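The block underneath contains the structure these notes are about, expressed in C-alpha cells.
A single protein chain has been removed from this complex, and every other one stays in its place.
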Amino acid sequence: MTRYQKKLRMRHFYNQAFKVLLFLVIVVSLLVLVTLLFDIFRKGYQTLTWNFLTSMPSGRAARAGILPSLVGSLVLIALTALISIPLGVGTAIYLELYANRRSRFFKLLQLNIANLAGVPSIVYGILGLAIFSQMLKLGPSLIVGSITLSLLILPVIIVSSSEAIKAVPSSIIDGSYALGVTRWKTITGVILPMALPGILTGSILALSRAMGEAAPLIMVGAVGFVTFLPDNLLSRYSALPLIVFNWTSRPQEAFAQIAASGIMVMMIILLITNLTAIIIRNKTQSRID
Amino acid sequence: MKKKKTYIQESIIQVILALFASISILTTVGIVFSLMFESVIFFNEVSIIEFFTTIRWAPVFDPPSFGVLPLISGTLLIAVLSSMVSLPLGLGSAIYLSEFASSKARKLIKPILELLAGVPSIVYGYFALTFITPLLRTFLPQTEIFNALSASIAVGIMTLPMVASLSEDAMMAVPNSIRQGAYALGSTQLEVSTHVIVPAAFSGIASSFVLAISRAIGETMIVAIAAGQTPSMALNPLGSIQTMTGFMVNMALGDIQQGSIEFKTVFVVGMVLFVITLIMNLIAKKIIARNREVYA
Amino acid sequence: MVKITTELEMFEELVFLMSEKVRRMHTWTTDILKTGDKEKALSIIELDEYVNHDEELINRRALEVLALLAPLASDLRKVIVGIKIATDLERIGDYAKSIARYVIKNEPINEAYLPYVETINSSFLKFYDATMDVYRVKDVKKALELAKLDEEIDSTIAKLYNHLEKDNKDHEDRTNVVAFVSMLRNFERAGDHTKNILEHLIYEVTNQRYDFG
Amino acid sequence: MVKITTELEMFEELVFLMSEKVRRMHTWTTDILKTGDKEKALSIIELDEYVNHDEELINRRALEVLALLAPLASDLRKVIVGIKIATDLERIGDYAKSIARYVIKNEPINEAYLPYVETINSSFLKFYDATMDVYRVKDVKKALELAKLDEEIDSTIAKLYNHLEKDNKDHEDRTNVVAFVSMLRNFERAGDHTKNILEHLIYEVTNQRYDFG
Amino acid sequence: MTIKIKVENLNFYYGSFQALQNINIDIHENRITALIGPSGCGKSTFIKTIDRMYDLIEDTKADGTIAFEGINILDESTDVVELRKRIGMVFQKPNPFPKSISENVLYAVKRHGDQDKKDFPSIIENSLRKASLWDEVKHKLNQSAFSLSGGQQQRLCIARTLATKPDIILMDEPTSALDPIATSKIEELLQELKKEYTVIIVTHSMQQAARISDYTAFFLNGELIEFGETKEMFTAPRDKRTEDYITGRYG
Partner (left out) sequence: MTIKIKVENLNFYYGSFQALQNINIDIHENRITALIGPSGCGKSTFIKTIDRMYDLIEDTKADGTIAFEGINILDESTDVVELRKRIGMVFQKPNPFPKSISENVLYAVKRHGDQDKKDFPSIIENSLRKASLWDEVKHKLNQSAFSLSGGQQQRLCIARTLATKPDIILMDEPTSALDPIATSKIEELLQELKKEYTVIIVTHSMQQAARISDYTAFFLNGELIEFGETKEMFTAPRDKRTEDYITGRYG
C-alpha cells in the first residue's frame, strides 16, 4: 500500500470517528434539555392546579398561588411591548434607511447599540433604580418595571429589526425608488411588509426574554410576594420569575415544589411564544429565497 | 418635474425617527450617569486603592471592608468553569449541525437548541440548586449546598445554545460554494470542517466565545440562587462563592437605605461589572471587524 | 417571429430584386444584336450599374447580418449562399453588358446567325427563370433536373460555332470573327454562372457541394 | 494569442496554398500551347481538381470560422474576402484548365502568335504574383498601383487579336479561329479575376468597395 | 430623428474617483441604445446618472448637462420622484416585489395616485400585454410574483415600469441573470417596446448589443470612445480601441 493510500484510509477513519464524537455532543446537549424539563415536570406537576393559578401567594406552600405574578407578568410584558417595539423598529428604520452612514451620529448609534446589547441585565436594573425609581420618584411601580425591561430589550429589537430590514434585498428597494416612489412610501410599501416576519420574530424572542428576567426587576424593587393585582401604572406588582425566586430561596421542600409548578407555568408561556416565533421564521424563510 | 416638490410628510417622519434613535443613546448616558454618580460619592469615602487591592469583601459588617477582588475572582471562576462546558459543546454542536447533520436532523435539532436558549436563567438556577447540586453531592460529597461548580454548569448549559447558534450562523455564512470547492478537491467532511469552514468562520466563532464569557460574567439569577453568598478568593469550585451580580441582587433584596454606604456599593460593583463586560464586547466587535473583509 | 427569420427573408429579397434587373438586361440582348440599337445597348450598360450596386448592397447586408446576428447552421449557409449568388448574378449581368458593348462597337450580326442567337437566349432565359424559381422554393430535386437546360444553350452555341467555322473557312462571311466569338462566349458563361446558382442552392439546403461539372 | 488571430492566419494560409496551385497551372500554359504536350495538359486538368477541392476547403473553413468564432469588423471581412478570393482563384484555375483542353483538342498554335502568348502569360504571372504578394502584406497603396499590370495583358491580347483578324482576312492562317479566340479569352479573364482579388483586398483593409472598372 | 436626451460634458465622481469623463451623447427617440465596454468602464454609472439613482449612493457628484424635456436632469431642483416616474429602470436581476402579480404592476401607480382606480384592471392588462406577459399570467394575477420563472419575473418588472407611463426605459444588464431562451424572449420584447419607448440598455454581451440595438456606445475607463449606429460599429468601427474590444483583442 502506498503512503497515499495509507493516508487515505486514516483520513476516512478520522472522519468517521469525528462524526460519532460530534453526534455524542449533540446528544448530550439535548439530553440536558430533556433532563431539565423532566426534572421540573417531575417536581412540579402535582401542585400545578387551577387553584394554584387563581390564588394569591401565601406563607404556607399548600395554599400558595401565583395569580398576582401571572397577571403581573402579562401586564408587564404588554406594556414593555408597547414601549419597546415602536422605539426599536423606529430606530432600526432610522439606522438602516435614513441615517447618513458616514455621519458621527450614525457611528455613535451603532457602537452604542452594540454595546448596550452586551450590558448585563442587572445593570439595567441599576438604571431603573437610580433614574426612574428614585430620581423620578416612581418607586417600585409597574411602569418603572416595564420601562426598565423595555430599555433592556430595546437593543435586541433594534438589532433584529435592523437585520430584518437589511435582509430586504436592496435590489427590491432600488426597484421601488426607480419607479419614483418616495422613501416613506417605499418603507411602508415594500420594506416593512418584507421585514415584518423578521421584526416579529425578533420582538417576540426579546419579549420572552424580558418575561424571564428577574434581576433587573429585583433591582428596581419589585418583589415576588404580592397579594393584590396591579390596577394602575403606579401599582406595585409581582412577576413570575420573582415569585419563583422567592420560593426557591425558601428552605422548605414544599416551596421548591411549587417553585417547579411556577416554572412550568412560565415555561408553557415561553414555549408558546418561542414556538410562535420559530414558526413565523420558518414559514417566511422558505418563502423568500 | 421642474421644481422639486417639498415633501413635508417625509421630513416630519425623519425627525421623529431620529428622536426614537436617540433614546438608545440616552439609555447609555443614563446607565453611565447613574453608575458614576454614586460611585464618585463612594470613592470619596473609600479609597480606590483599597477597593481594588484588599481581599476582603464585607460592606455590611462593622467595620466594613471593601476589597472587591473576592467578587471578581468568584465571577471569573464562574466564567472559566462555564466556558469549559459551553465552548466545546457549543462549537461541537455547531459543527455537527452545519457540516454533518442531514437537513432533516438540522431542522429538528436547531429549534430544540433555540428552546434551550429561551429558558429563563431563573429556571437554570432552580435546576442547578435542585438537580445539579444533589447530583454532584452524590459523586463529590464534599460539595457544599451552594457551590460555584453547579452554578457554572448551569451557566454553561445556558450559554451553550448561544455559542452553538452564533457559531453555526458563522459557519453557515461560509458560502456553500467554498464547501463544495473543498469536497470537489477530494476532502473528507472532517477536513472540510476543520481546515476550511472553521478557519473561514473563525471570527464569528471567536466572537461567540467572547460573548458567551461576557454573558457568564453578567449572569445573575443562577449564581444568586446556586453559587452562595460567600465572597471568597479560594477559587474552590465545590465551595460557596459570591459574584458581583450575586452581591448586587443580594443587596437589592435586603432593605437598604438610599444613600447608605451599602447602597453605594451596589453601584460601584455595578460599575466594575459594566466596565468588564464593555471591554469584552469591544473585543468581540474587534474580532468580527478584523475578519469582516474576508468575503467582501 | 425570431428576428433572424425576418432578416434573412429581407436579405433574400434583395437577391431576388437583383436577379430581376439582371434578367431584364438579358431579355434585350437578342433584340439589340438583331437591330444594332445602340440606345438600347447603352441602357443595358446603364442597368449594369444598378446591378453592381445591388451586389454591393447584398454584400453589405450579408456582412451586417453576419456581424449582428451571428447566424449558424442553415441560416449561415443562407447568407453565404446569398453572397455567392449575388457574385454570379453580377457576372451574368456583366455578360449582358459585354454583349451590349459588342453591339455598340459592331454592326448588327449576320442574319444567318440570328436564329441561333435567338434560340440560345431563349434557352438561357428559360434556364435562368427556372433557376431563380427553384431558389425561391428551395427545391433541390427540381434543381438537379434543371441542369440539362444549360445543355440546350451549349449545344446551340456549338452548332453556331460549327456554322461559323464553316463560313470562316469558306470565307463566306465578313463578320469580325474574333469579336463575334468573344461575344458568343458571354451566352455560354451566363449559362455556366446560372448553373453555379443551382449548385449554391443545393449546398444551402443540403450542406453538400454538388458539381454539375 | 487570441484564438481568432491564429485561426484567421491558418485560414489565409489555405488561400495562399490554393493560389500556389493555381499559379503552377498557369506557368505551364505557354509551354503546352507551344509544344502541344497533351500529357502536361492533362496534368493541368488534374491539378484543377485539387484547386476545386481547395476552394471547397476554404469555404468549409470559412463557414466554421463564421459559425464558431463569430468574427466581427475586419476579422469578418477577412473571412468573407477569403471566400471571394477563393472563388476568383478557382476561376483563374479554370482558365488554365480551359487552355489545357484547347491544347488537347487542337494543334500547337501558330508560331507567329507564340511571342504574343508568351508575353501575355508572363505579364499575367507577374500581375498574379504581385497581387498575391500585396494580399499577403495587405498593402492597399501597392494594390492601387498594380492594376496597370492588367493593362499589359489586355494590350498584348488586343495586338494579337489585330494580327489574327488581319491574318483571317488575308486567309493566311489555318487556325480554327473560333476555338483560338475562345482560348485567348481565358488569359484575359484570368487577368480580370486577378484584378478582382485586388479589389477584395482593398475592401478587406479599407471596408470600401473599389472598382478598377 | 428626434433626440430624446442630450448628454453634454457629463462628469461623474464617486468621492474623489472620477468614474465618467466628459461624456457627450445623443439618445434618439424610439431607438435602442446599447452601452458596452469592459467591466468597470462606467456603463452602470452612466445609466444611474440618467434617472438620478446615484442620489442613493453617498458622496457622489455629477456635473455637465443631461437635457431632457427642457430641464437638466442633474439640477438640484429636479424632482427626482417625478423624474424616475418618467424614466423607468429595469435591473440586472429580476426584482419583483413580494406581492401578487397584479399588485406588482399597480405598486407605483397606486403610490403616485395619478390614475383612476377604476382603470386599474386595464392598466394591469395593458402593461402586461406590452411586456408580452399577459397570456402567460392572465389566469393567475393574484399569485405571488415569485411563482414566475426568472424570465417572466423580468418581464413583470418591465410591465411594472410601463404601468407608470414612462418615456424612457433604462435597463442595466437585464438578461445577464437569465438563460438564453428567456433572454431571447426579452430581446424580442425590446423590439416591440422601441415602437413606443426610448430604450437604453447596458449589456455585457457585445453579441446582444449587436443583435438588438440601433445605436451603440462603447465606454472605456470612464470615457466614451465611440458612439454610432450599431451596424457600423460592428462592421466598421472607427476607433482602433473599439475594434480591438469587439474582436476580442482587448486586455
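Order as written gives the chain letters A, B, C, D and E; numbering starts at 1 within each chain.
Here is the rule we go by: contacts are C-beta pairs under 8 Å (C-beta built on N, C-alpha and C of every residue); 3 or more make two chains touch, one makes a residue touch a chain.
Bear in mind that the values here come from a model prediction, so they are computed numbers and not experimental data.
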Candidates D:14, D:63 or D:205 - the one touching the absent chain: D:63
- prompt: Touching the left-out chain: which of B:63, B:141 or B:186?
  reply: B:186
Field: Residue among E:127, E:164, E:184 or E:216 that touches the chain left out of view
entry: E:184
Statement: chain C residues touching the chain left out here are 2, 4-5, 70-77, 207
- request: Kindly note down the residues of chain B that lie in touch with the hidden chain.
  value: 102-103, 175, 177-178, 180-188, 191, 195-196, 199-200, 293-296
- prompt: Given the full complex, what residues of chain A touch the hidden partner chain?
  reply: 2-4, 7-8, 11-12
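Quick note on the criterion: only the chains that are shown with their structure count from here on.
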Statement: Disregard chain E; the chains then group as A, B | C, D
Task: Provide the labels of all chains in contact with chain C and in contact with chain D.
output: E
- request: Work out per-chain C-alpha centres and flag the one nearest the whole-protein C-alpha centre.
  value: E
Field: Centre distance in Å when chain A and chain E are each reduced to the mean of their C-alpha atoms
entry: 46
- prompt: Once you find the CA centre of chain B and the CA centre of chain E, what distance in Å lies between them?
  reply: 51
Task: Send over the residues of chain A in touch with two or more other chains.
output: 182
- prompt: What parts of chain D, by residue number, touch at least two of the other chains?
  reply: 70, 72-73, 76
